[in-house]
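The complex appears here minus one protein chain, its other protein chains still in place.
The block that comes next holds chain A.
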């Protein structure tokens, strides 16, 4: 295993590499290149700058998530996008790194309110496939200087470059939190209830539904009085769907959302795990088509976690529905949703520019719809 200890070292290794490299952060996220020599970022570690008064944090890519979370918690701040921990549901072990979060654009329940990982990411340093050290963005949250490669790097799974440093806009911690639970709603009504909640002025920061339990969860966060007020208003507004139970105990509320974030209902169960993104009003139809599978809805219904019998063609359920399905756990090597031919061609050419020798995570990402073939 290659394990650079500095950015210069990383650049040197890549420059000299003559065969494909398998880029690894903590190795907990389940999606990686099929082959290649392992290059681990874990020794590129440490928080380099944290300014609570400016809401900014900069860390080396291999910094463990726990270190980042501890530092932020000590100032009552947090990463806004609530990244999940994949270990339980994937059965992986290892130490999740901040670079891995960025490479996979990992975003949890709060994504519907504050955006994805890519929306909080304000700067990157990385080494491209030629071994050139590059930077984009910076450490300030308003920055339109040049093209936004920061967004491009988020979710590119190490195929365009190996991240060495990442910078974030962070947010104040939550204060109080409450969860409303609505019971007995079938999926279509649950999605409608979540849409009503998210379309209310009450700043819902999580909207999920567990069809197996027929429970719909809505989260409110902020100052205590305000959370209480909004919980009351929302309960009233949703009364026609179901009576809401309010959990205002912060630990209980947090536990509920951790379960959803980490897809706990699927932990230890057999089958393939998929992640589908569609617009919420299409969700009931998709869930309906997935009659053999277990589902868990997040993001107001826009994110469908699916536990399906091994080798089910889950993508087929998206026929005629805009969106995409990613295989998170399973045997197939086609993890990403095939893209329209023009988009796939642009993406492939971009990749060639960033990694002309095709050595970074070779074989991962980049599939066109069959029409392209």
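In this section, a residue touches a chain if its C-beta (ideal position, glycine included) is under 8 Å from a C-beta of that chain, and two chains touch if they have at least 3 such contacts; residues count from 1.
One rule holds for everything that comes next: contacts and distances are computed from a predicted model.
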- Message: There's a gap in the complex where one chain should be. From "FAD-binding protein", "Acetyl-coenzyme A carboxylase carboxyl transferase subunit alpha", "Lipid-transfer protein" or "Protein-methionine-sulfoxide reductase catalytic subunit MsrP", what does UniProt name that chain?
- Response: "FAD-binding protein"
- For the chain that's not shown, point to the residue among A:94, A:250 or A:323 touching it. A:323
- Residue among A:46, A:91 or A:199 that touches the chain left out of view: A:199
- Task: May I ask you to list the residues on chain A that touch the chain which is not drawn?
- Result: 51-56, 75-76, 105, 107, 111-112, 115-116, 118-119, 128, 132-136, 138-152, 154-156, 160, 171-173, 175, 192, 195, 198-201, 203, 222-223, 225-226, 229, 277-282, 299, 302-303, 322-324, 326, 336-337, 339-340, 342-344, 346-347, 349-351, 353-354, 365-366
